[in-house]
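Yeah, one chain of the complex is gone here, protein chain that is, but the others are all in their spots.
As written, the chains take the letters A and B, and residue 1 is the first residue of each chain.
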Amino acid sequence: MFLPGLLIVVPLLAALLVFCIRSGGARNFITIIAAVATMALSVATAATYLGQPCFVSLPGELPSTVIMAVDIIVALAIFYYTMVKFKRCWIGLLELLQLAMILWFEHGAGHGIKVAADLAIDNFAVIMVLIAGIIGSLIAIFSNGYMEEFQKEHPEVEDRRPFFFFVIFLFLSAMFGLVLSNNLLFMYTFWEITSFSSFLLIGYTQTEEAINNSFKALWMNLLGGVAFAAAIVWLGVQYQTVELSALLKLGQGAKPVEMIVALLVFCGFTKAAMMPFSGWLLGAMVAPTPTSALLHSSTMVKAGVFLIIKLCPLLGVNHAGMMTMFVGGITFFFASCAAISQSDGKRVLAYSTISNLGLIVLCAGIGSYAAAWTAVMLVIFHAISKSLMFLSVGTAEQQLESRNIESFDGMFCALPNLARCMIIGICGMFLAPFGMLISKWAAMKSVADAGNPVLLLMLAFGSATTLFYWTKWLGKIAAYVPAEKSREPGIHGVQWLALKALSILTILACVAFPLLSQHGVTPYVSAIYNTTADVISRSNLLIMSVMAVLIVLLPLGFSAGQKQKMVVTNLAGENTGDNLSYRGVAGKTVQVSLRNWYLEDWFGEAKMQRYGFGLSLLCMILAFAMMGGGVFHV
Amino acid sequence: MCDMAVNIGNIVLGIAYLVLAPLIGGLLAGIDRKISARMQRRVGPPIMQPFYDVFKLWDKQPVAVNKAQRFYIRGFLLFAVLSGFFFFAHGDLLLVIFTLTIASVCFVIAAYASNSPYSQVGAERELAQTMAYEPMMLLVALGFYLHCGTFDAKEIVQSSAMNFIYMPGIFIGLCYILLIKFRKSPFDLSMSHEVHQELIQGALTEISGPTLAMIELAHWYENVLLLGFVYLFFTWSPVWSPVVGLAMCAFTYFSDIVVDNCCSRVKWEHMLSSAWVVTLVAGFANVAFLMYMR
Partner (left out) sequence: MSYITKSPWLVHYDGSSCNGCDIEVLACLTPLYDVERFGIVNTGNPKHADIFLVTGGVNTQNLPVVKQIYEQIPDPKVVIAVGTCACSGGVFHDCYNMLGGMDKAIPVDVYVPGCAARPESIIDGVVKGLAVLEEKQKAMAIPVKEKQALREKELEPGVAVNKSQEAGK
């Protein structure tokens, strides 16, 4: 049984079924079966290929023809939406440009190119498969319950759930194809499908804001697509190959492939919402939560960094590498600062995602063994924790009718289990001994070794600002405000399943960090760099695992100790007895209202955007100018 | 065999820290109060006063506003002790700093948990403090890594020359943020020790009795750990260098007491901006220099 083929086909089949069969109950059933099947297939793929990387060549002309056909179908769909339905023709022109380049290439110069391996199944691809398979499936299951509530709460939104699930499964299928591809033409097609899926899902609610934001996402991603197409054409014409592995060999053999690499990296930037292309990710938050969780935090944006990480060995001290490093570092720092001034939960998560992706890109840009290891680790842990956070915030939004963090106080008492899931998610994002922190540790080491003081500063300051906004949020949830009744009954069983599974996964992945490193990531990085070393020493990793277990066991002693006498809090006047109000002047009762600090003067969004966009754009322009000068001079 | 001996030696040092740090920390706190009193031309409390305070607090009736506070403070104490233990026993600086971060997060969450206005403002200020000193703390560890090639405290104290000579900027930065970490004026915004008041007691407002004793204890452990960082700058391979290290620790602590008595509390904006400027100028210049040297 050809597992990779099944991985692509099964979700595709599920997508078609879900679209054609309109009954809600049947759809739920199909979703769950498909999700479980996808999960099983991912695990099976991991079991088969982990530690045993291989290249697969697809025989005959059929695969390329199918890919070409899919390219044209997607392009036609995009033309329909941009030119016919919504009259944004210039975006359609971007797609036309891409399609023209690829078609010209396919029928012209690229026609005779022999492809040695269409698919590359190495450890990194397997890890991405696992991420998309397990997390993606859990989110699909979550969506069953969530979308039902969503449609109930938003009767003004047309119930297009069959379409929604169709796109979700289509996307999953494309994602699998993307991470397994070695043939850049294949990857390009799957890339386009993911961009298009994102566009469709962001516009789900069909409000004006949603439509505008979906087109913003589309043009930015298509811009990346143009760069991708240009890179393929250049590579094919100059070096007669369309394979990623061949590109890597060429680069490591000191051939001048820098510009091609830079174009591919640029494409990754747009998909991974690096500054100045971060606007689309923020705008994408209008989509229903499963979209944000699946596409815009754990999977699609990871495709962008996936490509950049794959190009790791070719980055480093050259222009492309410097551009990558600095754009990543700038994005990391400024996005993390901007998150401080946001109070909308999803916007904080969006900025946090952009920031962490920036960190991953920074590590990928450094291009050393340790940095590559770090980048992959960050991908894994960020995917797990961030999807958990998005699902939690989505669930909280439904129950509390607001996703503003200021309304999350009292969650600890009104929604205790959800609060616990959210706490695990937040801790998983920035606190030792969870995976993200260990990865940040390794990142610091790598940056120090790279010898770039500016980046080191950005990393240090960015870590501090990250701590601020996460702890602020954590504090808000932990605030003890007694609730009259629990609001949890409104949450569907499937939502709990996804939330709890992801929470357990966060903890397990952290405890099993040494194993993940030893069997998952290190073999991949060793193979590429022909060396092996412990980025973080075994003893330190062991200590972290023990601390993780400690943190998990600690809450068991929550009530242990002497019985405490409960008294009222100090308020600005006589406490009325319930800690929620006090008697102010003239005997008036005043409600206690507590609000976090947002430091808008310091970290306001507009200010951060100005600096971040400006600096990143400057880096990219300088890098391309220098490379361009070098290339065309020759 | 040699590894085993080293490991056992490490563990012994760690246990010594666990036992001795509260004593040293308490004595330091007592000396601090005595010197401050003398500077203000008063007699001041006996040096053992902090111990009396903690014992008294321990015997008080446990009073709380909710069940969660004590749990988070326990976490705070546990991780503060753990980070010090790591420093003296295992020695990886970044691990120590990260564990200390968990401890401060636990403390902030404890303050948030009570949902009282004074606690909340104290918590926000404590967070602002953490954001102010965190970059410099990381730069201290990274500075040592760049200079000595390792994060291991054991190896750093065995380096061939006094570390301070190559890292003066980082040391200045560390001294600046030590004022924040020791909770001394001008940076004692979030909670005030002993005689000072700020927003009632800031982050400590809703905490009482045995739980308060735990916080005091955690601060003693933390102070010893922080002085350990200072020690790293001034100790190197000669056998007599620990004397220099300890002397500089004492000198740093004494200077902090002097600054405490001379300065008044600043606003958080000033604290954040000045700490970051010091980090940028002193820390960055030093780090750039160290990277160039490599």
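Throughout what follows, a contact is a pair of C-beta atoms (placed from the backbone, for glycine too) under 8 Å apart; a residue touches a chain by one contact, two chains touch by 3 or more.
Keep in mind it's a predicted model, so treat the numbers as computed, not measured.
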Omitted chain - touching chains that are shown: A, B
Touching residue (missing chain; options B:Q129, B:S185, B:S208 or B:N223): B:S208
Residue, one of B:N10, B:Q49 or B:Q158, that touches the chain absent here: B:Q49
Those residues of subunit A which, in the complete complex, touch the missing chain: 565, 567-568, 570, 573-575
Those residues of subunit B which, in the complete complex, touch the missing chain: 33, 37, 40-46, 49, 52-53, 55-56, 59-63, 194-195, 197, 200-201, 204-209, 212
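Throughout what follows, only the chains that are shown with their structure count from here on.
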Mean-CA-position distance for subunit B and subunit A (Å): 37
In the complex, subunit B residues that touch subunit A: 61-68, 70-72, 74-75, 78, 82, 86, 90, 92, 94-95, 98-99, 101-102, 105, 108-109, 111-120, 123-124, 127-128, 130-132, 134-135, 138-139, 142, 145-146, 200, 205-206, 210, 272, 276, 279-280, 283-284, 287-288, 291, 294
Partner subunit B, residues of subunit A touching it in the complex: 409, 412, 431-433, 437, 441, 444-445, 448, 451-453, 456-457, 459-461, 463-465, 467-468, 471-472, 474-476, 478-481, 537, 539-540, 543, 547, 554-555, 557-559, 561-572, 579, 592, 594, 596-597, 602
